[in-house]
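Handing you this structure, nothing more for now.
Here the complex is missing one protein chain, while the rest keep their positions.
Chain nomenclature is as follows: A and B, assigned in order of appearance, with residue numbering initiated at 1 for each chain independently.
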Amino acid sequence: MQVAYTSADIVAIVTPQRTAGATDQTIRDIAGLGAAGAGDLSFLGNAKYKAEVAASRASVLLLPLDYAGEPAANQLYLFVENPSVALARVCARIEQLLWPKPPAGIHPSAVVAPTARVAPTACIGPLCVVEAGAVVGEGVFAQASVFIGRGAQIGRDCWLLPGVVVGAECVLGARVRLQPGVIIGSDGFGYEFVKGRHEKVPQVGHVVLGDDVEIGANSTVDRARFSRTVIGEGTKIDNLVQVAHNVVIGRHCILCAQVGVSGSTTIEDYVILGGQTGVGGHITIGKGTKAGGQTGIGSSVAPGSYLNGTPALPYLLERRLQILHQRLPDLFKRVEILEQKAK
Amino acid sequence: MQVAYTSADIVAIVTPQRTAGATDQTIRDIAGLGAAGAGDLSFLGNAKYKAEVAASRASVLLLPLDYAGEPAANQLYLFVENPSVALARVCARIEQLLWPKPPAGIHPSAVVAPTARVAPTACIGPLCVVEAGAVVGEGVFAQASVFIGRGAQIGRDCWLLPGVVVGAECVLGARVRLQPGVIIGSDGFGYEFVKGRHEKVPQVGHVVLGDDVEIGANSTVDRARFSRTVIGEGTKIDNLVQVAHNVVIGRHCILCAQVGVSGSTTIEDYVILGGQTGVGGHITIGKGTKAGGQTGIGSSVAPGSYLNGTPALPYLLERRLQILHQRLPDLFKRVEILEQKAK
Partner (left out) sequence: MQVAYTSADIVAIVTPQRTAGATDQTIRDIAGLGAAGAGDLSFLGNAKYKAEVAASRASVLLLPLDYAGEPAANQLYLFVENPSVALARVCARIEQLLWPKPPAGIHPSAVVAPTARVAPTACIGPLCVVEAGAVVGEGVFAQASVFIGRGAQIGRDCWLLPGVVVGAECVLGARVRLQPGVIIGSDGFGYEFVKGRHEKVPQVGHVVLGDDVEIGANSTVDRARFSRTVIGEGTKIDNLVQVAHNVVIGRHCILCAQVGVSGSTTIEDYVILGGQTGVGGHITIGKGTKAGGQTGIGSSVAPGSYLNGTPALPYLLERRLQILHQRLPDLFKRVEILEQKAK
């Protein structure tokens, strides 16, 4: 990290209730209590690490109000209500340094169709393409090499990182953040088998992403056969996730990396799917369902389910079956003994 | 969808055998029978939804010839031999609106090597790169930010969507469609372990895609160590699929999302692999084999197999074993009872 904060800068950002000690070190990085050295900021986010504070060599420490202890020489303690939140404030500031939004305007190397409407406060970075009829809202940041297709609509304050593709007619709400390489609006995977060949079913629907959706690097969301593929407000999707055509995902869901959701499935609000989980087509995953990693869900599940395994089973049952499965060698032996006795 | 068809436009596209009723609504979207409203086109594609037709508020309905019923006020029925095929015709027309092929020519922002040969009817869109010696056939559409490497050959009427990479020397047949972010001809994954380090085995083969192959967003197909990685005519591949070096895939196969095929494996014609299925290296998957989602295939399988599970087993056996697996708690109890009796 190429940051350089004085201790006064940090105090200004976190506004501690009280302080102890002082440091003349410039803060250049953040580190865990044990790993931190001179020039590092650290924090006590979890009471179980309390014992590590005294030995920490961090120059500045964010500590809860009730922490009792004295800083070392050239060390500054900042006492705050919630050290994790205070750290997040510092991180938010650093994030702006890492990814400063350039001034509004269209980079001269970008290719923007005359009929596209780009808001005056939007920033279209180098080597982006904006096709005819696309609408780019206020404060949008298309960083570099972003493609925005015909008639697509990008809501206010969206952030599209390098290499993002938003296909024709797709609609993004406000503050959507798409990590590098995300593809929105690729064709759904639909064919009819006619005379020994797979004939393409044209995919003419689009994709709608709600406000505050975030999608991870190289994930893909297919356009609907017709109508819409939908991802609800506030849902967060990790890297390399596949969302097929006509899927409807509710609000505030979490899809971890490499999850795949097959076509026309509905995932209700507040669902959490662990990494590499696969979800079959044309089913419904009830509200608030949770699935562990590598789960395979082939049929609809009731709200509030907690699943794991392939095929997916209730989590505790799956765990119990795993344990019994590992006792199979013993069970076979026991049956053999019974058989010999029964002879 | 930003379409606007009059009922006369729809009639002209689907050429119904007869009609009933009339509508003055402009058709702006397609929707299912239940969801459709004024301005929507809907269709009866499956007899089991017949009862929904009468209540549908769609302005125009595509119906089979034998449908008996009367349209509502301001509603048009179009009777056709196959409503699904009629709908596909409308969708194909809309697809051309969504993705109109621009006039032939090379966009001024594209970077095309002097020794590349681009057919006069091809369209090389903005910010594409075509390297030395590449050959781009008649009617090809490289939409935007497409990379075509040295000596690659792109067959007639191929469509390469934004962000596609076709590596050096790779060969595409006619009408190949590559969704955004597809990588053809990345290096195969080959190393020799020498003195504690993995030394790279240069990958100097290429990739050959047959006519009418389609590959989904962000999928990857590695070039061969030497010779070819091959995907046969008419095979369709979904998003985020991995095809390793020297794999040979036959004709008219279907690989669903997130499938992975390891190196030097042969997949014969008409194979269908469900999502997230993994296929080991140096094996043969016989013609017409089908595998359910998340299958793990570690050894060669005979033609016509129907598989599921990891390790892959015949589908019905796998289902039976799943059921018995879930009865393990009961089985352990039964054995315990027997043991107590046998004491």
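What we mean here is this: contacts are C-beta pairs under 8 Å (C-beta built on N, C-alpha and C of every residue); 3 or more make two chains touch, one makes a residue touch a chain.
Keep in mind that what you see is a predicted model, and the values were worked out from it rather than measured.
Q: With the missing chain put back, one of B:38, B:104 or B:338 would touch it. Which one?
A: Considering all chains, including the one not shown, the answer is B:338.
Q: Have a look at B:75, B:179 or B:242 and name the one touching the chain we're not showing.
A: Considering all chains, including the one not shown, the answer is B:242.
Q: One chain isn't shown here. Among B:151, B:234 or B:274, which residue touches it?
A: Spelled out, the listed residue whose C-beta touches the missing chain is B:151.
Q: Which candidate, A:44, A:217 or A:230, sits in contact with the chain we can't see?
A: Per the contact definition at the top, the residue touching the missing chain is A:217.
Q: Of the listed residues A:256, A:273 or A:291, which contacts the missing chain in the full complex?
A: A:256
Q: If the missing chain were put back, which residues of subunit B would it touch?
A: Interface residues of subunit B facing the absent chain: 109, 111, 127, 129, 133, 145, 147, 149-151, 163, 165, 167-169, 181, 183, 186-187, 189, 191-192, 196-198, 200-206, 218, 220, 222, 225-227, 240, 242, 244, 258, 260, 262, 276, 278, 280, 296, 298, 310-311, 313, 317, 320-321, 324-325, 327, 331, 334-335, 338, 341-342.
Q: In terms of residues, what is the contact footprint of the unshown chain on subunit A?
A: Touching the missing chain: residues 1-2, 29-32, 35, 84, 88, 91-92, 94-95, 98-100, 107, 109, 125-127, 144-145, 161-163, 177, 179-181, 212, 214, 216-218, 234, 236, 238-240, 252, 254, 256-258, 275-276, 293-294, 310, 322, 325-326, 328-329, 331-332, 335, 338-339, 342.
The rule is short, and it goes like this: only the chains that are shown with their structure count from here on.
Q: For subunit A and subunit B, let me know how many angstrom lie between their CA-based centres, rounded off.
A: Inter-chain centre distance comes to 26 Å.
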